[in-house]
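A single protein chain has been omitted; all remaining protein chains appear in their positions.
The chains carry the letters A, B and C, assigned in the order they are written, with residues numbered from 1 in each.
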Amino acid sequence: MLKVFICGGSGYTGGELLRILSNHTGVKVIGATSEKSAGKSPAELFPNLKKYSNLIYEPLKPGKILNKAELFFMSLPHGKSQEAVDFFFKHGKKVIDLSADYRLRDVKIYEEWYKVPHNYQSTLKKAVYGLPELYRKKIARASLTANPGCYPTGAILGLYPAIKNKFIDYSSIIIDSKSGVSGAGRNPDIRFAYCEINEGFKAYAITTHRHTPEIEQELSLSAGIDIKVNFTPHLAPFDRGILTTIYAPLTRQMGTTEIIDLYKDIYTKEPFVIVHDEGKLPDVKSVRGTNLCEIATVVNKRTNTLVVVTAIDNLVKGASGQAVHNMNIMMGFDEKTALDTLAIFP
Amino acid sequence: MLKVFICGGSGYTGGELLRILSNHTGVKVIGATSEKSAGKSPAELFPNLKKYSNLIYEPLKPGKILNKAELFFMSLPHGKSQEAVDFFFKHGKKVIDLSADYRLRDVKIYEEWYKVPHNYQSTLKKAVYGLPELYRKKIARASLTANPGCYPTGAILGLYPAIKNKFIDYSSIIIDSKSGVSGAGRNPDIRFAYCEINEGFKAYAITTHRHTPEIEQELSLSAGIDIKVNFTPHLAPFDRGILTTIYAPLTRQMGTTEIIDLYKDIYTKEPFVIVHDEGKLPDVKSVRGTNLCEIATVVNKRTNTLVVVTAIDNLVKGASGQAVHNMNIMMGFDEKTALDTLAIFP
Amino acid sequence: MLKVFICGGSGYTGGELLRILSNHTGVKVIGATSEKSAGKSPAELFPNLKKYSNLIYEPLKPGKILNKAELFFMSLPHGKSQEAVDFFFKHGKKVIDLSADYRLRDVKIYEEWYKVPHNYQSTLKKAVYGLPELYRKKIARASLTANPGCYPTGAILGLYPAIKNKFIDYSSIIIDSKSGVSGAGRNPDIRFAYCEINEGFKAYAITTHRHTPEIEQELSLSAGIDIKVNFTPHLAPFDRGILTTIYAPLTRQMGTTEIIDLYKDIYTKEPFVIVHDEGKLPDVKSVRGTNLCEIATVVNKRTNTLVVVTAIDNLVKGASGQAVHNMNIMMGFDEKTALDTLAIFP
Partner (left out) sequence: MLKVFICGGSGYTGGELLRILSNHTGVKVIGATSEKSAGKSPAELFPNLKKYSNLIYEPLKPGKILNKAELFFMSLPHGKSQEAVDFFFKHGKKVIDLSADYRLRDVKIYEEWYKVPHNYQSTLKKAVYGLPELYRKKIARASLTANPGCYPTGAILGLYPAIKNKFIDYSSIIIDSKSGVSGAGRNPDIRFAYCEINEGFKAYAITTHRHTPEIEQELSLSAGIDIKVNFTPHLAPFDRGILTTIYAPLTRQMGTTEIIDLYKDIYTKEPFVIVHDEGKLPDVKSVRGTNLCEIATVVNKRTNTLVVVTAIDNLVKGASGQAVHNMNIMMGFDEKTALDTLAIFP
């Protein structure tokens, strides 16, 4: 049994890691950290984690837990993850970082968008961006995987086949995303109180969301040229899920089925990507609780524009499920282990 | 007291007309039609319309009701509104048509998108598109007003000042709208059942929604050239409201405050348009139950793109409230009569 | 114009007072207090109160504002309201206290349930319990009205006619209430975060809720004997509304219509109580945003038990609407002023 430790285990992504790993036949969660819930168990914090009554959160002391586990999931806020990641990595441990700290290759861009310095640049160079559909081979050899952000997961998977097949104009890509409220984390904040969110819908952080450079980095690397995107996140009244609607001009006349075929080719062997046939469109409700990314593509013939829609569960494919997927790849488990579940409907 | 009749009074927009008109000091609702609810009263169909227990729905027989009222609100499905509108109009009545039948000036486009013939083209030529912010003077003189669709209202109001001031590129306008479920009407349909919609979010009718040519018609008329848009509607789990996020490349370098000022100039005297100051963004929850359209504009300096967000209540500003606004203009009432209410929050 | 002041104007009930009073033709809101939002305006705190941009919250200094207004609405937490209420009352002002401080006649019971001392017992003796359906005449003469709690409003109105007509057994009354989330107030608290509440439903404070003695006081006064009740509040995933289901054994055989008639008799002249005919049941959605209380009664013939269901909007009839109703009675306005609105549906 692989021994794993979860650093930052009391938020929604930490709880989701515990939920998913409880189904994993090859893994044992040895411990979990939480500063404010130290001394308590996940069974006290999460109504669904009664199984974890024997696990007690402890404050994060990297030196103390280093030898207890072989792999560390890091579910800490950005800025606070850097140092511990570096410590575990340098001591030869496998690390999967769910924070943003090791996602951006260019330290300047990280510091510009996140407003904190990055003090571990040599380690940063060793990090692999943990989007299995793009970097499976590198992830398999990696010791440090930077788990993608929730919005970038849906945006990149939606655009990657179009970029690989070079049929869109990169100069005016629009990424319009709608997220459930769990994306804001489990913190008391009046802005995410029930009565403020329910029956509402709004955009936020227009032009300033920190996932923008992450999306741009990966699209640019795929395209081989520098891409800037218009990314607008929205807050929607449901618990889980991100629906992303993407627009990009086509560089030549193409039909919807032609593009669907190209998308299917790219993702044909992917266990967690579903490319819909013409006429079927993704819904966040269909992927809730799963590691799936559903994708539909439609051509607007009147404007020669590609429209792509993707749906993921922000806490699974957009966070903890993808982290477990990365672990499965890094440690040689079957990729679907603990992730082969059906959504609950309704 | 102005006598009005509501043809098609048993759906959500019909009920909303009755609700709003109950606050109108200068109007008396003489009657309402409904084929399937004939013999019942709005008090039986709508939990909030107990006041209307003396009003009894009757089947629509235009000749029979012609002389009972001076103004007719038509809340019938498209295709079914044409004939009765023509009849009332030709007999000298004021008509406000909430269906799509008299919105599109080009009959071919109407017939192409709505798949029904238009048999009253001479009357169509007399219809005024009932968006008060664009056509107030014409509406004041009109006998037949074609009340705008819900999506077009939010989309056109969001783009009109940019077009009037000629600072956007018309070739790649993106209109990404998110609507509450009441937009689908009050019909039994498993697709709009609670359990199918709740905790879900999806796009629908990508590239094919019938409001597309209506948006294009009005933008093209404002711009003086032919404009095609990418319009994608989404279905969101709340009762009321449409949030529309619009993207268009800027034709020159501009700042957010500069654009806000231009928008404020255009809408400065409008009683139902609120242009937000920088940093504040619309929310459908803020306009629920009101005739307001909230607008925010943001410039993405990195891509030189204008982002506009508008929020309306689809049943009020997007339908029945705008219809009453049009009536107020047509009949010389104070424009805010029956519409000057505050949203309920939360 | 009657000058009123709102002490504690930044919570949901304070905002609701501002919303309702904006429709009142005889009242002017002179000022409002808020400790944590002093210096801001309601327009900044509430998306629906844009009209109040000129009103600036100030810290509560009773001596400073005493002469500015003739009537004071007190929307402060229990314990914090006592002193200021006493001050305004003793200086001859009209006071409507929305807190619990002046509701319970027996100081011992107040101190036992609220865990704070009551230091103004002579003033307490002058307070009238502000449930117009029971105490209209006293309210009309009162200078200090203690506005009822939200749960007691629905519970008492549901039981009062049965007690007046002496046909229920008082020994095993069950009051099972289900409240929307706005009842918890506008405070950051993880327990009321969207993701914790949405798709959930639970009971809370079983046997210990502070509204219990308030309900018991009023039922006992109506009955003339000491009544104890079983009261269980539940938290439900909607913004507004309380549905209360009440059970009490009948002391004799009675039919549903007989009881409906007795209820209708009691409430026949009440502007805000609707007693449903047989077969129709209340829904919180039907009363949202209104000052109405809908009531249905059903006899379970198999067990000879009376079942009563009541629905109110907790922020209107359960708080701010009832406060304005009380003001209308105290000041001689038409009772329906500012309260004669239709619910928004859907």
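As a convention for this text, a contact is a pair of C-beta atoms (placed from the backbone, for glycine too) under 8 Å apart; a residue touches a chain by one contact, two chains touch by 3 or more.
Quantities reported herein were computed from a predicted structural model and do not represent experimental measurements.
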Touched by the hidden chain, restricted to displayed chains: A, B, C
Contacting the left-out chain in the complete assembly, out of A:30, A:223 or A:343: A:343
Contact partner of the left-out chain, one of C:86, C:196 or C:218: C:196
Which of C:143, C:232, C:322 or C:337 contacts the chain that the document leaves out: C:232
Positions on chain A where the hidden chain makes contact: 12, 15, 19, 22-23, 46-51, 182, 199, 239-240, 274, 283, 285-286, 288-290, 341-346
Touch list for chain B against the chain that is not drawn: 12, 181-182, 186-190, 192-199, 237-239
Sites on chain C contacted by the missing partner chain, in the whole complex: 172, 174, 176, 178, 180, 195-196, 198-204, 206-207, 228-230, 232, 234, 236-241, 243, 245, 247, 249, 281-286, 288, 296, 298-303, 305, 307, 309, 311, 346
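Basically, only the chains that are shown with their structure count from here on.
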Contact clusters after notional removal of chain B: one piece
Chain located farthest away, centre of chain C as origin (C-alpha): A
Most central chain, Cα average position: B
For chain B paired with chain C, centre-to-centre distance based on mean C-alpha positions, whole Å: 37
For chain C, residues that touch 2 or more chains besides their own: 12, 182, 199, 239
